[in-house]
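Written below as structure tokens is the structure these notes are about.
Just one protein chain is left out here, and the rest sit where they should.
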Amino acid sequence: MATLGMVEYQDASAEVREVFDDIMATRKTDSVNNFWKAIARDPATLRRTWESIKQVMAPGALDALTKELVYLAVSTTNQCHYCIASHTASAQKKGMTKEMFAELMAVIGMANETNSLVSGYRVEIDEQFGKTVW
Amino acid sequence: MATLGMVEYQDASAEVREVFDDIMATRKTDSVNNFWKAIARDPATLRRTWESIKQVMAPGALDALTKELVYLAVSTTNQCHYCIASHTASAQKKGMTKEMFAELMAVIGMANETNSLVSGYRVEIDEQFGKTVW
Amino acid sequence: MATLGMVEYQDASAEVREVFDDIMATRKTDSVNNFWKAIARDPATLRRTWESIKQVMAPGALDALTKELVYLAVSTTNQCHYCIASHTASAQKKGMTKEMFAELMAVIGMANETNSLVSGYRVEIDEQFGKTVW
Amino acid sequence: MATLGMVEYQDASAEVREVFDDIMATRKTDSVNNFWKAIARDPATLRRTWESIKQVMAPGALDALTKELVYLAVSTTNQCHYCIASHTASAQKKGMTKEMFAELMAVIGMANETNSLVSGYRVEIDEQFGKTVW
Amino acid sequence: MATLGMVEYQDASAEVREVFDDIMATRKTDSVNNFWKAIARDPATLRRTWESIKQVMAPGALDALTKELVYLAVSTTNQCHYCIASHTASAQKKGMTKEMFAELMAVIGMANETNSLVSGYRVEIDEQFGKTVW
Partner (left out) sequence: MATLGMVEYQDASAEVREVFDDIMATRKTDSVNNFWKAIARDPATLRRTWESIKQVMAPGALDALTKELVYLAVSTTNQCHYCIASHTASAQKKGMTKEMFAELMAVIGMANETNSLVSGYRVEIDEQFGKTVW
């Protein structure tokens, strides 16, 4: 698999550099991952995606580590190898231990298994699940 | 969508009742969800799936609520409507607030978005993500 | 969910009727399923899909029942509720017993579980799997 | 990842060569892609797939470029790396500019994001969407 | 399937109404779809998603109809029934004829078929696909 051509900092436009600078400042690192360099080919997508990620992944009602675990669950289910690699690294930075990783994987595995059992057995939604508690 | 025929407690074999009893005791409820009644058509799958779920979803390095959020992330990504309904209910029982739900959905949405961007842009895995910290 | 409008036999063009007739003759039934009535809105897709299905699902190195089980495995994994319902019925017609169905579901569930474990654990392909035996 | 063994032109049967020749003539190239060489191991699948692709991808109510963009959208969503690589190349040949590619990716990303939001929020289909205009 | 509770205009906060007003003005309609009412439970997600959709779906290098077709291709592949229904309606509004719809579906079907053939046959990426033309 080959990238379509990434935008390196030294070759980036002022617009792209501004986003790269914000990524590095927010994440306290001195480089940006290939994902950002790749989508930097489209500055509008770069800015929109970064602004969204920054807003969505910031700690709130859920802490930053829980958000990384959720990200990893989606990426693992989608077989997105890059995302699994990068978010495993992010989750580790935010405190994921190997015990947490092991349990995370076990839950993801069970969820994927039962999701398919539910569809194959054509299980109808229990009446009580249709009710809202909030 | 119609279930293939569920096994109700009163019609269940001793083997199935034993599992149903354990589900209700573990979950402190007096009924079992349609999922269990549906797969009870195959007692071996019922027992194996329940034993696995009980082991995997028990609090450990990750607490029970975090595990429900991860389950919901997988089910949402897979478009498994039954699983979304049942695990939203479980997560609520274990303390998911509407603020948590909102943030959970936002993260799931971003992860699914970026997973597809990564594949379309054919992003190569950064060298440092190949390293193990544990 | 509402169909976009199905083509009923009495309203069908000669071209569509010819395909419907062949479906009914091949399957020894006196009606066609909603799937065929729906895609009959596009006679070219109707004909191409039917010709392909007829060729692909005919018994060969794999018998007709095995092919139905495989179809069901794909449909279950994709959460395609219509396909699950229709191919469960076809498989039953071709001899799928409830014991077979139970084992089929168990295998599908395990495969979906381990597929996600493999991606999350980032398992590398064993050298010997790269070799061709044929 | 290793292919299971591809069929090269010089080793191909007359039946396979006939399809290869038609692929090259239709596409005005002097070689066939690995995809065709791989499925040529099964001449029936080779012929059926090629005839279908030729029919489906020919310009009609939708032009050839639009069809390539749609193909790329599916392949990107499915994380099919080969298909992404080959259909990015085809789309480029048919006129996809880098601006088009950037917008295509942005739409694919948003669609995957909102698809998961819809399932997690369990949004019911608006009554008016059930109506057919054709 | 039941929504978790939608936010109707008359009950909406000023913040939510502002977004609803912009949706209706942009789309020249006098109501908003269930999707927006559902995610309005989280005003931050509502605003972010709407701003992104508005930016991404606006005509640019790709026209508005092509973008709808791509959206529909992703939603069809993901089995997102709501999204299929709503984007079929949007595409129709923007000029999708039934001939276009038929060809769109045929391409989506072929892409999903060949995506799985590629993975099962383990096809290696052709060298020339790794090259960038832009």
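For clarity, chains are labelled A, B, C, D and E in written order, and residue numbers in each chain start from 1.
By our rule, a contact is a pair of C-beta atoms (placed from the backbone, for glycine too) under 8 Å apart; a residue touches a chain by one contact, two chains touch by 3 or more.
None of these values were measured; they are calculated from a predicted model.
Here the missing chain is touched by one residue of C:13, C:26 or C:97, and it is C:97. Considering the whole complex, the residue from E:34, E:49 or E:114 that touches the absent chain is E:114.
By the touch rule set out above, subunit E reaches the unshown chain at residues 72, 76-77, 79, 81, 84-85, 88, 104-105, 108-110, 112-117, 119-122. Interface residues of subunit A with the unshown chain, by the touch rule above, are 79, 81, 85, 88, 98, 101-103, 105-106, 109, 116. Counting over the whole complex, subunit D has residues 1-2, 4, 39, 41-42, 44-45, 48-49, 74, 78-80 touching the chain that is not drawn.
The rule we apply is simple: only the chains that are shown with their structure count from here on.
Averaged C-alpha coordinates give centres for subunit D and subunit E that are 19 Å from one another. For the pair subunit A and subunit C, the distance between C-alpha centroids works out to 33 Å. Residue positions of subunit C with contacts to 2 or more other chains are 1-2, 4, 44, 48, 79, 81, 85, 88, 105, 109, 116.
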